[in-house]
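A single protein chain has been omitted from the complex, and every remaining protein chain is retained in its original position.
On to chain A.
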């Protein structure tokens, strides 16, 4: 009797999750449709070739870094969450600032540089102490800013507002995709539980 109730509960849960997944996918469809519409408007303004795969920096030496990545939360059932790496950059800078404020002698930030030169097949190292304005915080910031660039820049310096709206719509679609992935993993888990509950009845 308890097993039958468990099967019923899991079946209802599965139906609910299926409904959530379908509505999430419909939201992704609406969001991407909006993105495609704004992309088409941008093409009218900029030209067809200016908003196409030709603008993607595939052959760039530095590569491309993503703005959004995902991570798993060990606290909440391994759910995925979206990370905005631009926001992360500012957090790292704040952490670096906090760390530097702890040291007692931080009125002058000193930077030690090692210059390795090869002369006559021998390497020389030169240690230079430089009380420059290039602090640990600024170096971290520069490193992160180099990495995370706005994809809008691939399409030109002055881009139309329509392209920005398209970017917003696709960013929203990415966030919805993460929600979809979480619902899918819950569906997977519920299917497994339901299968084992049905086996127990048999």
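FYI, contacts are C-beta pairs under 8 Å (C-beta built on N, C-alpha and C of every residue); 3 or more make two chains touch, one makes a residue touch a chain; residues count from 1.
Keep in mind that, in the parts below, contacts and distances are computed from a predicted model.
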| item | value |
| --- | --- |
| Protein name, per the UniProt record, of whichever chain is missing from view ("Ribosomal RNA-processing protein 42", "Transcription factor", "Catsper channel auxiliary subunit zeta" or "V-type proton ATPase subunit F") | "V-type proton ATPase subunit F" |
| Missing-chain contacts mapped onto chain A | 11, 14, 17-18, 21-22, 25-26, 28-29, 32-33, 35-36, 39, 51-53, 55-58, 60, 63-72, 80, 83, 85, 88, 92, 95, 140, 144, 151-152, 155, 163, 166-167, 169-171, 173-174, 177-178, 180-181, 184-185, 187-189, 191, 194-195 |
